[in-house]
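The other protein chains are all here in position, but one chain of the complex has been omitted.
Letters A and B mark the chains as written, and numbering starts fresh at 1 in each.
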Amino acid sequence: MTLRRVMIALLVAAVVAVPLAGTVSAQAKEMFVPSLVYRTGPYAPSGTPFANGMWDYLTMLNERDGGINGVKLVVEECETQYDTKQGVECYERLKGKSGGAVAFNPLSTGITYQLIPKAGVDKIVVHSMGYGMTAASDGRWFPWVFTFPTTYWSQASSVVRYIGQQEGGLEKLKGKKIVHIYHNSPYGKEANPTLEELAQKYGFELTLLAVDHPGQEQKATWLQVRRLNPQWVYMSGWGVMNQVAVKEAAAINFPMDHFIGNWWSASEADVIPAGDGAKGYKGATFHAPGTAFKVHADIVKFVYDKGKNIGPKDKIGEALYNRGVVNAMYMTEVFRTAMAKFGNKPLTTEQVRWGYEHLNLTEARLDQVGLKGFTHAVKVTCEDHEGSGPVLIQQWDGKKWNVVSEWIPPMKEVVRPKLEAAAIEEGKKLGYTARDCSKEN
Amino acid sequence: MLDLLHAVLVAPFKDMAGSPTFLVEVLIGGLAAGLMYSLVALGFVLIYKASGVFNFAQGVMVLFAALTLVGLIERGAPLVVALVLTTAVMVALAFAIERVVLRPLVNQEQIILFMATIGLNFFLEGFGEFAWGSDVKKLDVGIPDTSFMVWGVQVNRLELTAAITAAVLVAIMAVFFQRTRVGRALRAVADDHEAALSIGIPLNTIWIVVWSVAGLVAIVAGIMWGAKSGVQFSLSLIALKALPVLILGGFTSVPGAIVGGLIIGTGEKLAEVYWGPLVGGAIENWFAYMLALAFLLVRPQGLFGEKIIERV
Partner (left out) sequence: MIYREAGQFKSTYASDQAVFPILQDRVIAGLVLVAAVIAVPLVANEYWLQAVLIPFLIYALAALGLNLLTGYAGQVSLGTGGFMAVGAYAAFKITSAFPGLNIVVAFLLAGLAAALVGVLFGIPSLRIKGFYLAVATLAAQFFLIWLFNKVAWFTNYASSGTITAPPRRMLGIMVTGPEATAPVRYLVALGLVALFAVIAKNLVRGRVGRSWMAIRDRDIAAEIIGVRPLRTKLLAFAISSFFCGVAGAEYVFLYLGSAETLAFDINVSFLVLFMVIIGGLGSVLGSFLGAAFIVMVPILLTNAPHLLGLAMPVALQKQIELMVFGGLIVAFLIVEPHGLARLWQVAKDKLRLWPFPY
């Protein structure tokens, strides 16, 4: 049987051909930037634009400026399919490659939880921008993990503040009903403690409705919403849960401008299936949507016109594309900050960490970069790896997202104490000791 | 303790009695959801009934059918042409599956065939994404997803259409299996491959027919579910929601798929709305399985399944 022989030969060959991950030594004047992406699998509609944004920005820097201060960035994508196991495999394969990865953006809360303990041991920075473990925002306990520009808890407080603004003042929230629809996982539950505390403080009636993963069937949830008839609905969703939720809300004629999704529930992919019914749906974000920025013009000129892009040109400026751009921008500004201190050469991971912790991104600098008005200024300190950043509200008009609010600051007085308590708890679990920020520069 | 008993055994029923229109809405929602599950379960039943294979890849076939349809529509084909072409693609797929997967594995144990469909599942996942991309696609078949009021109860147009489609499809299938020659041949093959062969039923043709019909059912299911949530990878996870329907109704029964769907759909929604808040919600998934399990304990082969006759 030739098929049998072929299969046996293949098996033997596979066993014999030991796939040792090839180690390429670093070239001079190069820094290796791994990019964990999910372009396939159940969350690909969200992962693909992000990966494109990241790739485009970094490639644009290489093409336009020759890298950062003369140091080229070598970008390699690794497909995780948003799966924790594959994320670990990517991390292990890439962390030592080409002279060592300088930082990791895990792009998945599950993978982030994995990498947080490893970050301190392998001494590589993990930047979980606006996702991951909120408690890791306390830099005294987690020196190698950064969550700036803002976290889920801050976002929840900002959204409540926005709702207060829409209702005519935070005192007017008393007696109103707010429903939080969340993905039944640690990610979805992140906002709940903050919301509960704010419900007590401002007197609104909070109902928490969990949607089981993957959230393809939400009839029961939305029937309950219909019965409760809340004034506002906030959603911490992910993947298909978002699309179905927006559709169901439209189907029960819920006023879409009172439905706010968090920054992972408000992208183009989430509103497309609902079509016109999604008009008016709002979402939180920490950067502007659209292409009206100099950086985007440069990206078209130096990446798309030269054919070095991966994704299609008409998807530039999508919400998640811009998120990839902002992630890449933070990373490269960190490199610049570190190079200003340590010199214009490939940085070690310790130097990169210093850079992350001393990032001071001002409005003036954002203008220089070509992103004026794109995102808010960020200052990272030793204690505050969150930057405690404000949030914007954007609204879908049927064709694109438009910013419909000013920058809304979070309620630091509510969020920070809880964050510090959680950091102590999580840090002790891993056997860490807090460092003293006053002793460091 | 008494509080707990009261909360579980009395309060939900008082709640139901207190707002009957809402109860009717929940029931209608449950029935509609159940019928949507039945659409998927029907594919499983067809293939199991006729070839004894538990087709793990049914969910991915639903996704693949929906992807093909949407892909063709996006490339400019009018709806009817796209439907015809998609049907052709699914029939071609059936041919390919029969030739590559089923023919070499004739008469193997059920679990081996099950594993082969798992391999098929991975293959179609990769192939579907490779051919049509991984974006979310909107599927518009002209049925608006809006609701209208009937005697104070809100009814959704899309769900109503899905329910009617499912009912019609089941009626056609039932007639097909009971009244036509091909249907009888299918039942013979399901009973015993070798005996069917020995009386001259062409096994290969029958398998192609059955997998094509399952493919057609997958197209319908793909349209309904795709219209609800957009066509994307998660569509293949619908199969997991259809499994309790399968075991409750019986693997080999077409009316069982419908009845099972109705029971699971209503049970699941009632539990989630009235008992869910007691335990924090999101109990739909496991409740459906527990419900099916409870029925199985009484009838181990499902409500309408064939009684397993065991010989010593």
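Going forward, a residue touches a chain if its C-beta (ideal position, glycine included) is under 8 Å from a C-beta of that chain, and two chains touch if they have at least 3 such contacts.
Computed from a prediction, not measured in an experiment: that's the story for all the values here.
Q: For the full complex, can you list every visible chain touched by the one that's not shown?
A: Output: missing chain touches A, B.
Q: Among B:85, B:105, B:143 or B:197, which residue is in contact with the omitted chain in the full complex?
A: Considering the complete complex, B:105 is the one touching the chain left out.
Q: Thinking of the whole complex, not just what is shown, which of B:3, B:194 or B:310 touches the missing chain?
A: Touches the omitted chain: B:310.
Q: Which residue from A:310, A:377, A:403 or A:437 sits in contact with the chain not drawn here?
A: Answer from the full complex: A:310 touches the omitted chain.
Q: Looking at the full complex, which residue from A:29, A:176, A:189 or A:294 touches the chain that isn't shown here?
A: Per the contact definition at the top, the residue touching the missing chain is A:189.
Q: Please give every residue of chain B in contact with the chain that is not shown.
A: 54, 100-101, 104-105, 108-112, 114-116, 118-127, 129-130, 134, 240, 243-244, 246-247, 251, 279-280, 282-283, 285-286, 289-290, 292-293, 296-297, 300-302, 308, 310-312
Q: Of the residues in chain A, which ones touch the absent chain?
A: So the residues of chain A touching the missing chain come out as 1, 3-4, 7-8, 11, 14, 17, 19-22, 37, 39-41, 44, 48, 77-79, 81, 84-85, 88-89, 92-93, 96, 109-110, 113-114, 116-118, 120-121, 133-135, 184-186, 189, 193, 212-213, 310, 418, 422, 425-426, 429-431.
Basically, only the chains that are shown with their structure count from here on.
Q: Take the average of all CA coordinates in chain A, do the same for chain B, and state the distance between these two points in whole angstrom.
A: From the centre of chain A to the centre of chain B is 36 Å.
Q: Given the complex with chain A, which residues does chain B contribute to the contact?
A: Listed in rising order, the residues are 19, 22, 25-26, 29-30, 32-33, 129, 134-140, 145-147, 154, 156, 158, 225, 228-230, 232-235, 237-238, 241, 268-269, 272-273, 276-277, 280-285.
Q: So in the complex, which bits of chain A are touching chain B?
A: Touch list, chain A to chain B: 39-42, 44-45, 48, 184, 208-212, 214, 216-217, 219-221, 223-224, 226-227, 239-240, 243-244, 247, 250-253, 269, 272-275, 277.
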